[in-house]
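The complex appears here without one of its protein chains, the remainder shown in place.
What follows is chain A.
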Amino acid sequence: MSYYDIDSILTDAQKLPCTFELEVPGLGILEGNPGDDIKAGTRIDLPLWLGEMLSIGARLGTSRLVTLDMPDALAERVMNALKADPRTVDLRALAPHFYTLSERILEIFEEEEMVDVLINTFKKRAAEISDHAHNPRGAVGDGVDFLRGLDETERQLFRAAHDRAKQVRIWAGEAKKK
């Protein structure tokens, strides 16, 4: 996670459902009503970086400003689907940066089971990605649906595996350059 890493910047911008615990004067702009106050108990989707900052009081033990909830991408429903078959879930539709988002979430929440589910998902899908990447026809063919559902981390994996395999084929004279 480098400061200039575009993926980590985009992860920061993903929305997280937050509930305000206190009434905040003048912050209605977040809800789309500039100038108004925000009432206690309002639920708003805030970017990860902002939600994390506002909820920091919870960790310090003082009265907190907002409480965070699990984002939809990591809801119970999704976890069950991933437990059933990791390969059929369209992660990209859930969140373009699914894994980096879940890393950040797991830093905030302690969810032992979710870690196991995600690790299993990542492994199963990585094996599938490797299969598709070594297919000389590339991303066309039967795998299109699966490959379209890859999140950003998985796309980089696919690209790494595919480029390497292609290089070796070019070196061995089985494929033409470019």
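The rule is simple: a residue touches a chain if its C-beta (ideal position, glycine included) is under 8 Å from a C-beta of that chain, and two chains touch if they have at least 3 such contacts; residues count from 1.
Keep in mind that, in the parts below, contacts and distances are computed from a predicted model.
Enquirer: Quick one: find the hidden chain's UniProt protein name among "DNA-directed RNA polymerase III subunit RPC3", "tRNA (adenine(58)-N(1))-methyltransferase non-catalytic subunit TRM6", "DNA replication complex GINS protein PSF2" or "SWD1-like protein".
Expert: "DNA replication complex GINS protein PSF2"
Enquirer: Which of A:E76, A:E107 or A:D145 sits in contact with the chain that's absent?
Expert: Candidates A:E76, A:E107 or A:D145; residue touching the omitted chain: A:E107.
Enquirer: Determine which one of A:L22, A:A40, A:I56 or A:V115 touches the chain that has been left out.
Expert: Selected residue, touching the omitted chain: A:V115.
Enquirer: Provide the residue numbers of chain A that touch the chain removed from this figure.
Expert: Touching the missing chain: residues 4, 99-100, 102-103, 106-107, 110, 112, 115, 118-119, 122-123, 126-127, 129-131, 133-134, 153, 156-157, 160-161, 163-165, 167-168, 170-173.
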